[in-house]
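A single protein chain has been omitted; all remaining protein chains appear in their positions.
Chain nomenclature is as follows: A, B and C, assigned in order of appearance, with residue numbering initiated at 1 for each chain independently.
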């Protein structure tokens, strides 16, 4: 990695517009993988992130699932944290102020068991300074109620988004699950219901067991698969979503390098979130940010907007003309 | 790996019953990853396999998709072969006799664009000696027509199975796709329609692109993800399927070692298929077979039937009683 | 005190007992701030297999040489590959993480109880306890109990000779020292010699730590235990490393502490032992399948 590349960075325009939301650059962190930001302050200059998406917040504090909560799998991990979180009161009192003082856009990921809980969360967060957007988690596979139940059905998802839409003026991101027959159908439903932005994907429903003790490796049995293993699935979901809606799409899933991030932008994501990679390299987001600039410069582009969605899906045959002579 | 373990193997009873189908052991190879058997004859004693599932066969020969057809991903690969195959006539003339002479049960994986094509394939294969079962591929994500279209909808899948059921007396395996909201719903539908056995999973729909050339890495754009990366997804699908149907289930997806195979048996699969691992280690199936015996012996079991489906999903707390004193 | 991500240089990586290796790393910023009981997250090798870092305690800290050591047991793919890594290569290290052992908060003899690879973090602790004024501020009467399954797994006696303190040894199979578990030995010595530790430090398998905790709780003796959990981040972000903890206000409600930020050093009473689950034991023969 050339050091000068990062230094000369300001030549490249990394700003991205996602409907009502404008970010200084497309690199965010994914909910649940970056705590409330402070946890990474020793490794990441938080002000340089496009946005910080905080751990999913519910009305009441949640204890989460019993351990074991995580297990490693080939190029991935399964988690069943069970949405342990401090609850909205403590979040607003303790966690948000620290983040606000860092001057980075904060996106609050919210989760409820019922539509009313989502609505209440959204309206309580509505007026608050320093919150750039809400991300509706309707796609968590690790909790018994709510979560994925909403996200797996286009009609239910649309219904929920409609209600939440009325409760807040904040830009609204709806986070989709890949565990459906057609992610495009869900994306269309939530777009019609008024979401400003769609983000995908949440984790892939998965299971791990121990062949010797004959017990599940997670107390919750089933959990959510994340990390590089799911990148090809995420990329397909993002591509399908981009093809089916007009609203901006945020790409998530297995992004661990600048090249990974560029792949999502290439298929049309207007921003990306880095999740599991933060665990592997706490400095991952900074490396990705610098890498994106480097790749753009290599490609001779000065604006990231000129790269987004430029996948060339046609087959071309460079030898076609000459070879036809024989 | 202790050599004597393999030698002493006959002490362990590896026979498994899958409804009308009885296999000498639960280790099969997955369709499309083992050619027509002959390709692996230098590495594998074919007679020792539970069964060989051949590459998907259609009525007419198929050329398959243009290259590139495969791409490596983290702990996995995506393929979009496009079901290249020799067609049923050449299969019966050239490929089947070679396999029959090896005296290994042959399972024929079949695929059509229409229900009628499946039916015709099934009836043509019905009377033929040396065919142990049919596997209905209603789950291939790499072809435009047929394939996954049937497998993604419980009603359509059921309808197809019903028709094929009437066309053959051979044991009928239906192979399910993981790319659905509820694999249990599809499994129930095909069971009700008369399938004898369910196998899962086929590949996971996925995409890979090249950030520099800005082109897809597969000519077909989308392909199917396989290999260790998908094992946790496959295990979850198999578990859900086993919980929802009474018919036997065959586990497929990312199996690369004996321990992997045991995990699928543990959640209730009555046999397994080894796919991508054959590419990585041509001898994989033999190593898995020997490893299964070794693990069973370690666990003090002499019959594999005593292991199948014995997952203990309860949480237990060994210190509970003593610790309560404080 | 910060946390760092450093590319450490491997100065040595050598077997010191059966399945037990010692890794010596040049890693200036982390070595400068490391305290006994804390740990690092180590990336085994480049690429995505294994994906997650692995946690290891500081076994010995030499800030003056910009070096620290870890002692590890080969139990799975990660530690197996680590043992194959050669001197002169680099590994990525994140640390120092977690809390540290606290100095004894009351005068009197100190018992340090290590089972198996649990000796790893205790070794630096013993050094700091034994060094006058560094950790405790005075000479301490230290009794070190050290047990393994068998003699071959035991660190050689010379490892401890510079510490100049009594080492009580046990092996489960009696091939060295007392025949039995290290907790049996601990109980036996205390009974025989008729003394009581003012403070206990312990690290080892979960059943062993449970036994120590029970002993300590029943007698009201403070015991600092180094506990483990599966970890993804080591930074308090993923919330993966939860252990059940008592909630004084609601004894039956679920409440969790997190090993990487609330620990790894816990008081015996701060864990809800009746909800603890030891990890499944995979037989070593299949470790590298």
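Everything that follows uses one rule, which is that contacts are C-beta pairs under 8 Å (C-beta built on N, C-alpha and C of every residue); 3 or more make two chains touch, one makes a residue touch a chain.
A quick note: this is a predicted structure, and the numbers were derived from the prediction, not measured.
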Full-complex contact with the absent chain, from A:233, A:258 or A:286: A:258
Sole residue of B:33, B:203 or B:273 that reaches the chain not shown, by the stated touch rule: B:33
Of B:64, B:130, B:194 or B:318, the one touching the omitted chain in the full complex: B:64
Residue ranges of chain C at the interface with the undisplayed chain: 46-50, 77, 81, 86
Touching residues (missing chain, whole complex) on chain B: 32-35, 39-40, 42-43, 55, 63-64, 66-72, 74-77, 79, 81, 84, 210, 212-213, 215, 217, 219, 227-229, 256, 276, 278-283
Touching residues on chain A - with respect to the absent chain: 74-75, 257-259, 291, 294-295, 298, 315-326
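Keep this in mind: only the chains that are shown with their structure count from here on.
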Mean-CA-position distance for chain C and chain B (Å): 44
Between chain A and chain B, centroid-to-centroid distance (C-alpha), Å: 33
Shared interface positions of chain C, touching two or more other chains: 48-49, 275, 277, 283, 286
Shared-contact residues (touching 2 or more other chains) in chain A: 66, 74-76, 212, 215, 219, 227-229
